[in-house]
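Here's a structure for you.
== subunit A ==
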Amino acid sequence: MPLLSVENVTLTFGGLTAIRDLSFQVHAGEIVGLIGPNGAGKTSIFNCITGFYQPASGQIVFDGRSVLGLRPHRRTELGMARTFQNLRLFPNLTAAENVMAGAHCRTRAGLFTSMLRTPAQRLEERQVREMALHWLEFVGLKDQANRFSKNLPYGAQRRLEIARAMASQPKLLLLDEPAAGLNPAEKESLMELIYKIREGGVTPLLIEHDMSLVMRICSRLVVLDHGEKIAEGDPESVRNNPRVIEAYLGKEEEGA
Partner candidate 1 sequence: MNTVNARSAGPDRGRLARTGGVVLLLAAAVALPFVSSSPYVLDIAIQMLFYMALALGLNVVVGYAGLLDLGYAAYFAVGAYTLGILTKTFQVNFWLALLAAGVFAMLLGSFIGMTVLRLRSDYLTMVTLGFGEIIRITANNLKITGGPTGIFGIMAPKVFGLSLGQPRNIYFVMLIVVVLSTIAMARLGNSRVGRAWACLREDQDAAEAMGINTLGYKLLAYLTGTFWGGLTGAFFAVKMTAVSPGSFSFMQSVTVLLAVVMGGMGSVPGVVLGGALVILLPEMLRAVSDWRYLVFGAALVLLMLFRPAGLWPARHAGKEEV
Partner candidate 2 sequence: MVPFRNLRRLSSLLLALALVVLAGCGSAPSQQSPSPAGGGTQTQPSDQAPAPAEGDIVIGAVLPITGGSAKMGQDMQNSIEMAFEEINAQGGVLGRKLKLEVQDDACDPQSAVAAANKIVSMNVVAVISGYCSGAFLPTEAIYHNAGMGVVVPAANAVSLTEQGYEEINLINATNRDQARTAADYMVNQWGAKKVALIHDNSAFARELAELTRENLEGLAEVVAFEAITPGEKDFSAILTSIKSKEPDAIYFTAYYAEGGLIIKQARGLGIDAKIMVGDGANDPTLVEIAGAENAEGVAITTSPGAFDFTGSSDWIPRYREKYGEPGPYSVHAYDAAYVVAEAIKQAGTTDRAAVAKAIRNINIEGISGPISFTETGNRKDGYFIVLEVKDGEFTVVQGAPR
């Protein structure tokens, strides 16, 4: 039973069809890559999966349960976490607080317990802090805990966003171009991070343009072009698939 199943999803903006009849599945433990030229609809399908867009038709089943119509925060509770293509951290909050925000749906303190600062609330706060430190350490940012996220270097912000997503203890982690703007060394550590995430039992699903990274890390690829799936399969077969090459023709030939 797949962890995530996208079935015949079609998304339209007014007259424009962003995604046409797209179906693919993600099984627990595999690393699936979603690739395709710019404007192919990759981020749009991400937004459909995470609830920011409502597809015109089709079904999205997560962990055996349809999530259509659920607002994004409900889907996060069910175990779906994401990062954003253009880094949507909380700029004026510290790195620790950003990660603690991720843990929101895993904690319970309410209005009154917070006002009265009950023992249970104080305990939970301590636990949340420690958990935040844990995830910061996981992405190697422990020493930046108190710095505002807006003051962190770009690469660190990328990793902070992953730590924030992990804090909600997801089953599925949707990564929207995590390698964008990283230098080769950072890309290497990103790969190790993704492997470490998968060892931890979390299934990554990523959108990525960096072919070399995708080819090395993903066990399966889904290729989109103009909102349609034009190919699916292991990296090698996809790389030689004529339709994929043709879709990418005109873009700079990506060296292996």
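Everything that follows uses one rule, which is that contacts are C-beta pairs under 8 Å (C-beta built on N, C-alpha and C of every residue); 3 or more make two chains touch, one makes a residue touch a chain; residues count from 1.
How were these candidates chosen? In short, all candidates are chains of the complex that A comes from, given by their letters.
Since we're looking at a predicted model, the values are computed, not measured.
Of the numbered candidates 1 or 2, 1 is the chain that subunit A touches in this complex. Of all the residues in subunit A, the ones that touch candidate 1 in their complex are 50, 52, 71-74, 76-77, 81-82, 84, 88-94, 96-97, 100-102, 104-107, 109-111, 114-117, 121, 124-125, 128-129, 132-133, 143, 145-148, 151, 164, 168.
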